[in-house]
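Heads up, one of the protein chains got dropped from this complex, but the rest are sitting where they should.
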Amino acid sequence: MQVEIQLTRQRIGVSRFRSSGLLAEQGAEVEFCGLVRGQENGMAIAALEYEAYSPMAEREMRRIIEDIGRRHRCLLVRVIHRIGVVPVGEAAICVDIAARHRAEAFAMLAEFMDRLKQDVPIWKRQPLTADALAELKAK
Amino acid sequence: MQVEIQLTRQRIGVSRFRSSGLLAEQGAEVEFCGLVRGQENGMAIAALEYEAYSPMAEREMRRIIEDIGRRHRCLLVRVIHRIGVVPVGEAAICVDIAARHRAEAFAMLAEFMDRLKQDVPIWKRQPLTADALAELKAK
Amino acid sequence: MKILFFAHLKTVTGQAELGLSLNEPVDANTLWERLIALHPGLARYRPSVRLAQNGEYIGSKAQFSDIDEVALIPPVSGG
Partner (left out) sequence: MKILFFAHLKTVTGQAELGLSLNEPVDANTLWERLIALHPGLARYRPSVRLAQNGEYIGSKAQFSDIDEVALIPPVSGG
């Protein structure tokens, strides 16, 4: 099982993803993106800021994926998590999974996301309002 | 909940997908593609041929999605199923789901695929070997 | 009445479509008997084939009339 983990301060582009058809035995590909929503606790926001303990976050994601992979073996799992300021509508995380069948891809995806939110040292910091985001961009 | 269903004889292009960020409340996007694998019942194949009872297949997919949506409301569900000859490594089906949170998107996806494989009148016909595919293309 | 065959049932019947005349509405059982009389090869598939009437799976009390489109749906395998 190929595992690729990346933390980035750049916007996660769609074109960086998709392995379709590259792997001979592949029968399923699933991609999930978690996007920043326009509301946080009922307040309108313009962006969220993410912070990570980077080396541990990367290692922990790999460890979780390899652990799940012992029960739900996939061909490829690729995770990109963005850190820093992520504007509303953009992806904070994308997970791309290639597998022989959809069952293991779905299981890997759901379980990975649950455990990410338990154990991977990444934090949503205070949300930014439209004014705060404009100020930050002007810097 | 917006539902888009399409049967196509064309290759399913990646660019036709992705709604990311178009929907204000959207927090999750998941895309699944089911690809034709290089083996069918242990035999090396070059393509699979799919056949559909088209109007019923489209209606049945919509009915299933609306039924699941009563329990797992999503924002958008888009399904493209290819019919005719689908070469190995290409997608026979792609499902794209936008939702507020990942939970309903994952539930919609897994349940839709299970019910598709029970109830939607689409059939895998005989697999094509490399020779048969070459012959077909030469026509 | 129009009858549609899909997948291997096309091979069994040698046709994709069949026109059938009904003098009065019939239930599923009678319809099957008519179809099997025309294509005895269908008999062995009957247990696994569902009927659809005008694009929807039928309930147990379905009645078919001359204006219906009926499809024989063998086990599906899409996706």
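In order of appearance the chains are A, B and C, and numbering begins at 1 in each one.
Throughout what follows, a contact is a pair of C-beta atoms (placed from the backbone, for glycine too) under 8 Å apart; a residue touches a chain by one contact, two chains touch by 3 or more.
Values in this document were obtained by computation on a predicted structure and should not be read as measured data.
Contacts of the undisplayed chain with the visible chains, over the whole complex, involve A.
Contact with the omitted chain, checked across A:I93, A:M108 or A:L133, is made by A:I93. Interface residues of chain A facing the missing partner chain: 34, 50-53, 55-57, 59, 81, 92-93, 113, 116-125.
The criterion applied here is as follows: only the chains that are shown with their structure count from here on.
If each chain is reduced to the centroid of its CA atoms, chain B and chain C end up 26 Å from each other. For this pair, chain A with chain C, the centres built from the Cα atoms lie 49 Å apart.
Within chain B, residues 34, 113 each touch two or more of the remaining chains.
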